[in-house]
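One protein chain is absent from this view; the other protein chains keep their places.
As written, the chain order gives the labels A and B, with residue 1 at the start of each chain.
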Amino acid sequence: MLSVSLTGALRSAVGGAECVQIQASSIRELISNLSDQYPNIRQHIDTGIAVAIDGKIYRDNWDVEISADAEVFLLPRIQGG
Amino acid sequence: MSGVHVSTTINGDPVEFACPQDETLINSLRDRVGLTGVKEGCGTGDCGACSVTLDGRLVCSCLVLSAEVNGKEIATVEGMVEDGKLHPLQQQFIEHAALQCGICTPGILVAAKVLLERNPNPSEEEIRYALAGNLCRCTGYDKIVRAVQAAGKEMRKKSR
Partner (left out) sequence: MGHDSTYTNQKFKVVGTRVNRPDGVDKVTGRAKYGADAYAPGQLVGLFLRSPHAHAKIKKIDVSKAEKLDGVKAIITSADLPDLTGDDRDLTDILENCMARGRALYDGHAVAAVAAIDMQTAKKALKLIKISYQKLPHVTDVDQAMEPGAPIIHDFVRDRKTGKPSNVCKISQFGHGDVEAGFAEADVIIEKTFKTEQTHQGYIEPHACLANISSDNTGELWVTTQGHFGFRSTCAELLGMDVAKLKVTSSEIGGGFGGKTHVWIEPIALALSRKANRPVKVVMSRDEVFRASGPTSATSIDVKIGAKKDGTITGATADLRYTNGAFPGFWAMLGSMISFACYDIKHVKSIGYDVIVNRPKVAAYRAPSAPMPAFAIESVMDLIAAELKMKPIELRIKNAAKEGTRASYGPTYGPIGIGPTLDAAKNHPHMRARLKKNQGRGVACGFWFNFGGQTCVDLNIGIDGSVNLIVGTVDVGGSRASLALIAAEELGIPYEQVRANVGDTASLGHNDMTDGSRGTFSSGMATIFAARNAITVLRERAAKTWDIPLESVIWKEGAARATGKGNSNRPPLSLKELAASAPNTGGPIAGHNEVVADNAGVSFASHICDVEVDPETGVTKVIRYTVIQDAGKAVHPDYVEGQLQGGAAQGIGWALNEEYVYGDDGCLQNPGFLDYRIPVCSDLPFIDTQILEIPNPDHPYGIRGVGETSIVPPLAAIGNAVSNAVGVRMNHTPMSPIRILKAIEDSKA
């Protein structure tokens, strides 16, 4: 089980929790299992999210593997200039 | 609106065109003569991207009516290359990375050429004030000033 921390508006999609437990070994699995468990998160995934694994921010690459003890954060997708 | 016939010299070549009375020189140069090196950043004389010389005097071509240039000599960035060789300013701008997007470059080169012709050895401050009418948003002007200094040095060496 991964401990997935949520920030900002993403928390409201999981009923206000700061952290949820999700079974996943990759970002793809994380996204998939998260939206099964918390359907409200889907709209955020559609508009764009980023996943920070041990401090490294991934916006697009869902192939990235996640180790069980990793620090995982779900962040809003950022935009640059 | 009736048109005017304009007979002028551009970068040494005789050029004739007809245009509406209220057409500005920048539009004639770009759209009728095809000299799109003259850039429009504002159309109100505030940015200097359209700088050309008119009988040797630096002007914003967006503030000049084409009807006024009859019989006069115009020089644009397109005329700076001589005998297939880049002008020292052009060469130094490349060497010093004095441009990023490059949209202000033609106007700045024309303005800097006028400066160096009048004052072959300008101080940093003189360069900065001579170019104060030419906006650049990319570079912070640092490398532009250095390139003008280097070109001035090169030109002084050549004229010795």
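The rule we apply is simple: contacts are C-beta pairs under 8 Å (C-beta built on N, C-alpha and C of every residue); 3 or more make two chains touch, one makes a residue touch a chain.
Worth saying up front: this structure is predicted, and the values here are computed from it rather than measured.
S.K.: Which chain B residues touch the hidden chain?
M.R.: Interface with the chain not displayed, on the chain B side: 1, 20, 27, 30, 35-44, 46-47, 49, 76-78, 80-81, 86, 89-90, 93-97, 99-106, 109, 124-125, 127-129, 131-146.
S.K.: Can you name the residues of chain A that touch the chain not displayed here?
M.R.: Output for chain A: 5, 7-9, 47, 52, 54-61, 63-64, 71, 73, 75-76, 78-81.
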